[in-house]
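Removed from the display is one protein chain of the complex; every other protein chain stays in position.
Labels run A and B following the written order; every chain starts at residue 1.
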Amino acid sequence: MKGISKRFPLVTALSDVSFSVALGEVHALLGENGAGKSTLMNLLRGLLQPDEGQILLQEHPVTIGSPQQAAALGIGMVHQHLSLVGTLTAAENVLLPRLPFWISKRRLQEEFAQLRSRFGMTVDGRALVAELPLPERQQVELLRVLAPAPKLLILDEPTAVLTIEEAARLALCLREHVGGGGSVIYISHKLDEVLAVADRVTVLRRGRVVAAGIPTQSLDRAELAQQMMGEQAALSSQLQEERSERTGIMTERAEILVVENLHVESDRHHRVLRGVSLRLRAGELFGIAGMGGSGQHELCEALLGTRPVHSGQIYLGGVNIGNFPTGKRRQLGLGVVPEDRLLEGVAPHLSVAENCCLNPQLRPQSWLSQSAFVRKARTLIAQVELPESALSAPVWTLSGGNMQKVILARELAAPSLRVLVAAYPCRGLDIGAIAAVHCLLRACCQCGIAVILLSEDLDELLSLSDRIAVLVAGQLHGECAATDADRTTLGLLLGGVIP
Amino acid sequence: MSGLRLVPRLVITPRRQVLQSIVALGLALLVGAICLLLAGLSPLDVYLHIAEAGLFSIDGLADTAVCATPILLCALGLLLPFRMRLWNIGGEGQLLLGAWAATGVALFLPSWPRSLLLLTMSLAAMAAGGLWGLIPGVLRVRLRTSEVLVSLMLNYVALAWLRFFVFGRWSENGFPLTPQLVKSAWLPRLLDWAERFPILAGLPSHAGFLWALLLAICLGVWLRRSPVAFDLRVIGDSSRAAQTAGIPVGARMILAMTVSGAFCGLAGMIEVAGVVHRLQDRFSPGYGYSAIIVVWLARLSPSGVVLVSILFGALLVGSKDVKPSGVAQLLQGLILLTVMASEIGLRYRLVRTLPKDKI
Partner (left out) sequence: MAMDTLSQLSHLLAAGVTRAAPLLIAALGAITAERAGVLNLGVEGVMLLGAMTGFATTAATANPWLGLGSALLAGAALGLLYAVVVVSLQADQVVSGLALGFVGTGLSAVLGAPLAAAPQKIVELPQLSIPFLQQIPLLGRALFATSVIVYVAFILLLITKLLDASRWGLHITAVGENPSAADAMGVPVLRYRYACTIWGSGLAGLAGGGLSLAITPMWVDDLTAGQGWIAVGLVVVARWRAIPAAWIALLFGVLRRLPLELQGMSALLGNPKLGYLFEMLPYLGTIVVLVIRTRPGVGKYFAPPSALGIPYVRGMQK
């Protein structure tokens, strides 16, 4: 790829990016969230077209107009969001593009088994994909992409949902692929992982290449981290001290939220929360680590009241709110930053001002009017540093960061707020917005509001939380004060290794 | 890549919406013309006749107002659930049931004074229609049954109910109609004053049209100003977000369905008290269905509903004596379909992308 630029209406995602992948190598692409990795990959995959620059494949310039074209050129991709059909079996998913007209179930399974053993996978070909656990789904996705033997394989954050064993399996599988003459682009923001599998590394930051094609043997890790993160350094020791003081204060505060032995079922009637208990004091930030899909979503919904509780109690300020509707819970002081901003957090086609007043308790009194909305909203968005000119724009036109600010401004504005549940509030945001969100969460705690922070990012949790626990397979494990947290244990728990 | 590409529009101006509707209307008339040609009719004659008979004569306008009234009322009602993407297709059944209830009141309380009788008839009609809207609403919220299918099936149930009474119970001498209602159950009409103002002779416009206009204004203000109406908008845009925000989504849905049923029921009462003055088989040429189209063409705005209802009233009046009888329905369907098809032009604009790969 040479001199690639891509601009979106509001941001320049990539500017003048060039990098190359050789035959038979695993080339890692490192970068923070929002560095432009995914945009770059969508260009290669044919979902987007570059505004400038060109793509060369084996020294020929190519245009990639669609995923089909990409596939025809021998580019295969494992996306962060898996591209699988839930109601079909694993084997059907893998072999879908290359089926004979009449399908024999037996032949299908045989073919699948062959492929599976070649790449050292274990997934059952007859299982419906929707019922497989996430790591196995990822196996299916990998097999699907590897089946047509692509020249170039692109992996986008492949280990986000994998256990350590699975990750090792993945590394072996990639070696097998590269050994057969293929190439791999490996996208990640995890340094260690990259060092384990990649031959060379390219680092992206804010849409620019900051380090190109460095062989992994001759690598200075600290420098690389610095390049990747930019000016933002790691957690300062001063902050650490502050926090240990806080932990001292915290034990004297009253418990504001108590969850006892909570059991919740998923849409498909699987028990996804199995006895979750937690206690939260005013002004405390409780971090819940864990990969999506191990009950986080359902925990948020159960707390908010949009999903029925199977058994167990939820007390907010001493009141059992387990059977209350959402509106009443909010009146009692519950606030939520939902996981899916666009779907659950905002009404996308309503204006920013109106979205600031989405919660019934935040409405301007009595009769509504546009000007009343704007007046109300103006006071809210000032505290999150949004330009006033944005007030009348529909929310969906905002960037992810600004949208999140609107939601936070709204949730924090509720006068009764005592507990805030923030689910992955920084997912997909740029660094500036992440800093702003972190700052707001800290401010929250300072005002005595208790916060539950769900996140996949251990660093984020360790830097913000007072206490931390890992939600794996529907249960909380390894609860401890963040200052005593042991990264290795947490890492193992995150990887699904339950002691 | 060379060629054309769709780029989402950030802002949709009202002017563009109107423009788009007009283009769609033109297209619909064009396609309609082809269909009419196929049926062996001269499209120009038909269109001119409709315009003349429906809009450009005093008699025609008076008829149009009569015809537009039930459509307007139904459309105002349907506006509420449609705003929250809840599809009440049962306007017709709710209208029929409202007409039935109003007739029942008038038949059994003929001695009541006029204002009280009319009021009772209205309330009975709204209750009956409201109940008929409540059923699909509750089923949808509590049991997640498709409100489209239930409300539609209820149309046929209401029709059978009506026919049972018209043909049986309340039939006059075995004809499929009830006896004429007492005069005190009639809405005041323009032609009632024909003795004093001869110019009004033969004009069937009744007070129902004014009621409907008044209701439209009230509804318009309510939709703009009321917190509940804001809830409806939020739910319509994203019911998940509404739920997360703590808006009681289910209760609002049931409310909207019930109120919309009540409006349609009222339309039935007005049709009985203002036009037919009795209940008879097939007294509604599908007002409840036309209202669905009207709401959509008006883009869910009450003022738009008023305008489009009058146009549709004119269409119905104008095509009344055009044979074959399906012309009005065909044109309505075509207009809606072309408006839907042109919607994409509102959401996206075409951008010519320059060929840049052939370097």
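Keep this in mind: contacts are C-beta pairs under 8 Å (C-beta built on N, C-alpha and C of every residue); 3 or more make two chains touch, one makes a residue touch a chain.
The structure presented is a predicted model; accordingly, all values stated were derived computationally and were not measured.
A.B. asks: Of B:25, B:121, B:154 or B:272, which one is in contact with the hidden chain?
C.D. replies: B:154
A.B. asks: Which is it among B:42, B:57 or B:146 that touches the chain not included here?
C.D. replies: Of these options, the touching residue for the absent chain is B:146.
A.B. asks: Of A:23, A:56, A:96 or A:382, which sits in contact with the chain we cannot see?
C.D. replies: Of the candidates A:23, A:56, A:96 or A:382, A:96 is in touch with the missing chain.
A.B. asks: Any idea which of B:209, B:230 or B:296 touches the chain not displayed?
C.D. replies: Candidates B:209, B:230 or B:296; residue touching the omitted chain: B:296.
A.B. asks: Which chain B residues would touch the chain omitted from the figure, given the whole complex?
C.D. replies: These residues of chain B touch the chain that is not shown: 35-36, 38-39, 87, 89, 139, 143-146, 148-150, 152-157, 160-161, 163-164, 167-169, 289, 292-293, 296, 323-334, 336-337, 340-344, 347.
A.B. asks: In the complete complex, which positions of chain A touch the hidden chain?
C.D. replies: 42, 47-48, 66-68, 71, 77, 79, 81-88, 92-93, 96-97, 99-103, 144, 268-269
Going forward, only the chains that are shown with their structure count from here on.
A.B. asks: Quick one: chain A and chain B, Cα centre-to-centre, how many Å?
C.D. replies: Each chain's C-alpha centroid was found; their separation is 46 Å.
A.B. asks: Hey, which residues of chain B end up touching chain A in the complex?
C.D. replies: Contacts found on chain B: 1, 10-11, 224-227, 230-231, 233-234, 237-238, 240-248, 353, 357, 359.
A.B. asks: Would you tell me which residues of chain A are touching chain B in their complex?
C.D. replies: 9, 49, 54, 61, 63, 65, 304, 306, 325-331, 336, 338, 343-350, 354, 357-361, 363, 367-369, 393-394, 397
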